[in-house]
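Here it is, the structure, as structure tokens.
Complex shown without one protein chain; remaining protein chains in place.
Letters are used for the chains, namely A and B, taken in the order the chains are written, and counting of residues starts over at 1 for each.
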Amino acid sequence: MGAGAPPAIEVAGLARRHGERRALSGVSFAVPAGATLAVFGANGAGKSTLLRVLASLLRPHAGTVRVLGEELPRAAWKVRGRVGFAGHEPLLYRALSPRENLTYHARLHSTGAERVEAVLAEAGLRARAEDPVRTLSRGMVQRLAVCRAVLHDPEILLLDEPRANLDPAGAAALAPLLAGRTTVLTSHDPARGLAGADLALGLAGGRQAFLAPAAELSASDVERLYA
Amino acid sequence: MHGTRLRGLSILTVLTIGTALVLVFFYAPNEADQGFVQKIFYLHVPLAIVALGGFVFGGIQAIQHLRTRETRYDLRSYVAIHLSLILAVGVLLTGSIWAKASWGHWWVWDEPTLVSFLIVFLLYATYQPLRFAIEDPERQARYASVFAVVAGAFVPLNFIAVRLAQNLVHPRVLGTTGGNMPGSMRLTFLISLAGMVLLFATLWKYEMASKNAAMQLKKLRRRLLEREPQPV
Partner (left out) sequence: MRRAAATILRKDLRLERRTGETVPAMALFTLTAFVLFHFGLQRGELDGELAAGVLLVTLLLASVLGVTRLFAAEQEEGGLDAFLLSPADRTALLVAKAAALFLFLAALELVAVPVFAVILLGPGPSAGTWLEVAGILALLDLGLAVVGTLVSALAAQTRARELIAPIVGLPLLVPALIAAAHALAPLLYAGAPGAVPGRWLAVLGLYDSVFALLAYALFDFLLED
């Protein structure tokens, strides 16, 4: 991470409507390569919308969004292979097995089959790799969803409430897979969220409530968002 | 923006339609076979031509909308299709009346224009239900535009297929005396057509102006609501 290197993610004046409502308004921040940004906010504050915009699933209605130097949505096709996203939905086919699901995604991303095996082993899902996803527990499904997100070894990782449904064993198993990437994650746990992040962004009603290095904030600063 | 020139256009439309009515009832000759009832031709055919033109225009505006994403093209497309659908109902009704008066049946499958319009009507009648089934306005406009383009391309294809399916031995049921229209009929027809085009244009502008005003009002109202302090 050299000085003067362009930020991995740059957002300026981002706005996104949902019908009449403003889902996001005037959001601006920059995430240096390799850093982790934690996004806080109450339900409906715009956290998921922000992540989906960064994932190029939604187009910005105003402002600029730059991921890895490329502007979305115009150049989104250039960075799709380098961004991993795990949202609320696991994006897995319930009738197929973990191995089949991951192989499908690997092929779409032009990634090799060895990577599928490596990720399955790392996440501790080898034992259930052949069972249909609908037979897996919610914790395992969440683990598999994160596997899918990192399968193609992306430089940027976007995680919407990654800890939801995860047991400590699952979280521990996933940690090495998640490491070493520029990460944006949403969190409902102020203390833990701040502990794991370099930067913190607070959203309220789609607007930016605060943006600061995580070290300078306390859990109570974040809790104010939920008041 | 659309309200300008509306009065002038309306006056011109009324004058043209008035002239057409005078011509239809007092100038155009009664046709030999069908008699007085044939005069419905001056309503039926212009309705058909303008409705088709309206659907195609709606499709072109939809292409513009997809290319530029500007909502004004979507509004133009919506209004054009909406009006043309009403005209299409008119085509079906006048065609049916004409068929009943000429042939004693309320419907004739042998008349390709009428049959094609039935299918076109069935298709475009789904335009509004489709729009209302999509909540997000941006997506609604986008999907409506895709529909309008597909439907616009469908119309000529449909006409070809229906026309070919007619028993070619059987002559056109609802037509005038072959292609040779006497001059007086042609003049009357052209004036009627012009009147219909102007009527469509006036109604279109009127509805555009009305919808634009409603949209502006909504925008201002939204802006006003957002000025109010937000709880953090």
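By our rule, a contact is a pair of C-beta atoms (placed from the backbone, for glycine too) under 8 Å apart; a residue touches a chain by one contact, two chains touch by 3 or more.
Fair warning: this is a prediction, and the values are worked out from it, not measured in the lab.
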| item | value |
| --- | --- |
| Residue of A:57, A:129 or A:164 touching the missing chain in the full complex | A:57 |
| Hidden partner chain, touching residue among B:27, B:103 or B:154 | B:154 |
| Sites on chain B contacted by the missing partner chain, in the whole complex | 66, 119-120, 122-123, 126, 129-130, 133-135, 139, 142-143, 145-147, 149-151, 153-154, 157-158, 160-162, 164-165 |
| Hidden partner interface residues of chain A, rising order | 55-59, 73, 77, 80-81, 83, 85, 87, 89-96, 100, 104-105, 107-110, 148 |
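Everything that follows uses one rule, which is that only the chains that are shown with their structure count from here on.
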| item | value |
| --- | --- |
| Computed distance of Cα centres, chain B from chain A, in Å | 50 |
| Contact set on chain B toward chain A in their complex | 135-138, 218, 222, 226, 230-232 |
| Touching residues on chain A, where the partner in the complex is chain B | 17-20, 22, 204-205, 207, 209, 224-225, 227 |
